[in-house]
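Shown here: the complex without one of its protein chains, the others still in place.
Chains: A, B and C, in written order; residue numbering restarts at 1 for each.
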Amino acid sequence: MNFLSDTTAPAHPALLEAIAAANAGFAASYGADDVSVRVEARLKEIFETDLKVLFAVSGTASNALALSVLCPSHGAILCHDEAHIHRDERGAPEFFTGGGKLIPLHGDHAKISLDALDSALGEIPEGFVHTSPVRVLSLSNLSESGSAYSPAEIAERAGRTRERPAFVHMDGARFSNALVTLGCSPAELTWKAGVDALCFGATKNGALGAEAVILFPSVMDRFEELQARQKRAGHMAPKMRFLAAQFEAWLSGDLWLDLARTANGHARRLAEGLAALPGVTILHPVDGNEVFARLPERLAERLRGGGARFYQWPDGSARFVTSWCTGDAEITGLLETAS
Amino acid sequence: MNFLSDTTAPAHPALLEAIAAANAGFAASYGADDVSVRVEARLKEIFETDLKVLFAVSGTASNALALSVLCPSHGAILCHDEAHIHRDERGAPEFFTGGGKLIPLHGDHAKISLDALDSALGEIPEGFVHTSPVRVLSLSNLSESGSAYSPAEIAERAGRTRERPAFVHMDGARFSNALVTLGCSPAELTWKAGVDALCFGATKNGALGAEAVILFPSVMDRFEELQARQKRAGHMAPKMRFLAAQFEAWLSGDLWLDLARTANGHARRLAEGLAALPGVTILHPVDGNEVFARLPERLAERLRGGGARFYQWPDGSARFVTSWCTGDAEITGLLETAS
Amino acid sequence: MNFLSDTTAPAHPALLEAIAAANAGFAASYGADDVSVRVEARLKEIFETDLKVLFAVSGTASNALALSVLCPSHGAILCHDEAHIHRDERGAPEFFTGGGKLIPLHGDHAKISLDALDSALGEIPEGFVHTSPVRVLSLSNLSESGSAYSPAEIAERAGRTRERPAFVHMDGARFSNALVTLGCSPAELTWKAGVDALCFGATKNGALGAEAVILFPSVMDRFEELQARQKRAGHMAPKMRFLAAQFEAWLSGDLWLDLARTANGHARRLAEGLAALPGVTILHPVDGNEVFARLPERLAERLRGGGARFYQWPDGSARFVTSWCTGDAEITGLLETAS
Partner (left out) sequence: MNFLSDTTAPAHPALLEAIAAANAGFAASYGADDVSVRVEARLKEIFETDLKVLFAVSGTASNALALSVLCPSHGAILCHDEAHIHRDERGAPEFFTGGGKLIPLHGDHAKISLDALDSALGEIPEGFVHTSPVRVLSLSNLSESGSAYSPAEIAERAGRTRERPAFVHMDGARFSNALVTLGCSPAELTWKAGVDALCFGATKNGALGAEAVILFPSVMDRFEELQARQKRAGHMAPKMRFLAAQFEAWLSGDLWLDLARTANGHARRLAEGLAALPGVTILHPVDGNEVFARLPERLAERLRGGGARFYQWPDGSARFVTSWCTGDAEITGLLETAS
């Protein structure tokens, strides 16, 4: 009953097989291999647009790389106060942007509220040399609370920053989980809603370690700079084919969506089961594979005593994360232990 | 009736004379001159302790230099949300620290509240590799709202961060203004209350452009690194004697305190006069040379029409800044125009 | 007949199997897994000392991470003018150190000569605020010309920098190739000769993508900072077990040494064969798996026409790189085409 994190889950066997298949013979290094080329073509299909893509081994890397080509060192990035880029990346965005400034904003369910956004935009002038101007709005989808921004919510926020010369970045470490819940298309959830760059994560949904930075047409002219920064950050893996191969298998057919649906289904069942217990509050919409619950202390102890593993969040709540390989029996086991 | 900023005021004649006097003949460059040596000795007297000092031409420079030897690139700096280092220095702290993270906190009168401080310290773990740990607490005295931290308030906040390997930085762009109001000694307002490094500003109080970074004994071992960073930031002026000479004249006798007292007196009189008018609210304690007032719109217009110059603050209030060379007539004139 | 680079070679099957084996069930993320722990223990055996290790996906990353904890932003790194860190990493050392300075030195066979080292140390003062002081000596073993530094050569160079507060970094992207040729122990080639930190590469010798940064006892106190920098550079892979598993298999028994011996043997045979041809000069000692040869133009054309792939180096020579999976037939084929 491991609900600690989707990063503790194993990789899906199809991705391991793809790596083995990619291991046949010599291949061009640093991303010039055939697999990388095929993955880019597949992503264009999925997102229904031209785009540029490169791979990295962690979400921290892909976020920081994307931000570094969107925000100059003397600019500012608006993000939620609980955003991974602000709280959990040890200052990676500041490092990669050469000292860009993060401005944390509030909002329920770890989603930036329109009020907070408007207030920040009102306070931060454009063209005032003393103040870092807004150059990026970063949205996490799923958010850190496991809730999703809908295309309309994204478009509304993107619209507010369009008066500035600002771009919209999406931290999509759990993009697939958000997508299958919202039921929209990948295009609708990104560039059609105003997203310029997407960090598209596979690691938490079945990969060994594979994240993609996708530049949509509005910022594709920055791809050469992105590659330069990837190289100088040590993220241009010599044998890139093994990263690309993971994406190729994951994006083949509907595997990536199926895995997300499985994880999300577990989370919903877990949330429903917990919600039915006395004294339990589900704190945020369960739009993906994460459940945040306020539990009576005795219940939390009973669960832990029964072998359930989960993190206590800084606000005192319990976080349960499901994954593609969570078993039905684990959910059942947890709920039986709880009741 | 210029109340825009103390940075628009001229320099005190004594400082100009000191520069002229320092101009006699050749002198060692880059801070090895006799004047610099004498100023360090004078500062030791004033602060009643051993210390190390270097000079810079702007408060942004002195703050960023000080922070860069207190906070590693992978650490975090706690400051007030309205702090100059967060709002008005175009990301200088992030630049000089190599990507350190600023964590903005709340509190009335631009002073960090104990609640906000405790909450931040509770949320930011120590020894957790994913999160930038707290390495500096930065206090502005005067604050951005013109209010002062008392020695007890400083000590209380410094005490909270002492469980961490964290240092206390004081942005003292208007340190002399706070000091004369509080009536304590320079030592009591700094190292005796837990301050490790002080950015001691003279520019806003009579200098042409002279700021000092003072390292107290607790961090004096970082002075060599501070000099290296001063050099590589282009702040080691070749003819440093002209910066030192300003400090020497300013710290001679009680000139620096007298100038601050004059400015503060103007501000108090201005605040009292405004407060007596219908519809006017003085928003923050007037602990120095700044008055923030909420004015009826017609009153603001009348003042501007009558020749008074002052900034409208982002929160809609009016900021009036007095200086050593504000005339009694200007205060009288403003109040007469107002009533 | 692919002699382009050992980065174009596939991974050894044993490493793929180890990844599959590591994929069973849940595992702690970010390097807290059991495999990572076992690899550290194995490295202590191999290097006969206490040490700390972390993993990265590229040599550029491991070099830059190591250098960033050895050299402050205001320090300098001595390296060979042809060093990978100077020529082929797009400024990664400057980026990771926060603007440290690289000082390129000369010497035959891409090895820093004692004369060049002495001259640089003579020119770069210690304690002079205007000049970046020497903080790191970086040696590449194998060098960029495929030659090896012997333990004595390393010790001699390390000795020269020991008067400074300087550390010795070894770029060991092809460390195993140097080691099997020199016939010394890993300890003799590193910390016993004065090396403080080793970037130990497996990617070019059979891994999918796995590099280790090893801190020897003299700099082990910097490990926590190294981890912080690994995290903020995006190199703390969530599912680190898959990196560790590669090292575990590679270091199991003598696999890593056997693979290097195989690659080196091919290179020696290739060099001997080429050297016997009229007009061919082997330019550097073949101490590992690289052969640099000056070829008559018609010979180069004949080889390319016959299907051999190799790079023309900036100096006009031809570089042939062999690997663990180069076949005897390829060497034979090349030499037959040549003659």
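Methods note: a residue touches a chain if its C-beta (ideal position, glycine included) is under 8 Å from a C-beta of that chain, and two chains touch if they have at least 3 such contacts.
Keep in mind it's a predicted model, so treat the numbers as computed, not measured.
Enquirer: Based on the whole complex, identify which of C:D88, C:D108, C:E163 or C:D254 touches the chain you can't see.
Expert: C:D88
Enquirer: Check the options B:G183, B:P238, B:P278 or B:G305 and report the residue that touches the missing chain.
Expert: In the full complex, the listed residue that touches the missing chain is B:P238.
Enquirer: In the full complex, which of C:P10, C:G98, C:G172 or C:G288 touches the chain missing from this view?
Expert: Of the candidates C:P10, C:G98, C:G172 or C:G288, C:G98 is in touch with the missing chain.
Enquirer: Hey, which chain B residues sit against the chain that's not shown?
Expert: Given the touch definition above, chain B has residues 2, 4-5, 7-11, 13, 16, 19-20, 23-30, 56-65, 89-92, 95, 203-204, 208-209, 228, 231-239, 242 touching the missing chain.
Enquirer: In the complete complex, the non-displayed chain touches which residues of chain C?
Expert: Residue positions of chain C that touch the missing chain: 73-76, 87-91, 94-95, 97-102, 104, 122-123, 129-132, 314.
Enquirer: Mind pulling the chain A residues that touch the left-out chain?
Expert: 30, 72-74, 98-99, 129-130, 225, 227-229, 231-232, 236
Methods note: only the chains that are shown with their structure count from here on.
Enquirer: Rounded to the nearest 5 degrees, what is the angle of the rotation that puts chain A onto chain C, matching CA atoms?
Expert: For the C-alpha superposition of chain A onto chain C, the angle is 180 degrees.
Enquirer: For chain C, which other chain has the most distant CA centre?
Expert: Measuring from the centre of chain C, the most distant chain centre belongs to B.
Enquirer: Can you check whether chain B and chain C touch via the same residue numbers (shared by over half) or via different ones?
Expert: Looking at both copies, the contact residues mostly coincide.
Enquirer: What whole-number Å value describes the gap between the mean CA coordinates of chain A and chain B?
Expert: Whole-Å distance between the two chain centres: 41.
Enquirer: For chain B versus chain C, what separation do you get between their C-alpha means, in angstrom?
Expert: Going by mean C-alpha positions, chain B sits 50 Å from chain C.
Enquirer: Can you list the residues of chain A that touch 2 or more other chains?
Expert: Where chain A meets two or more other chains at a single residue, that happens at 89-91, 95.
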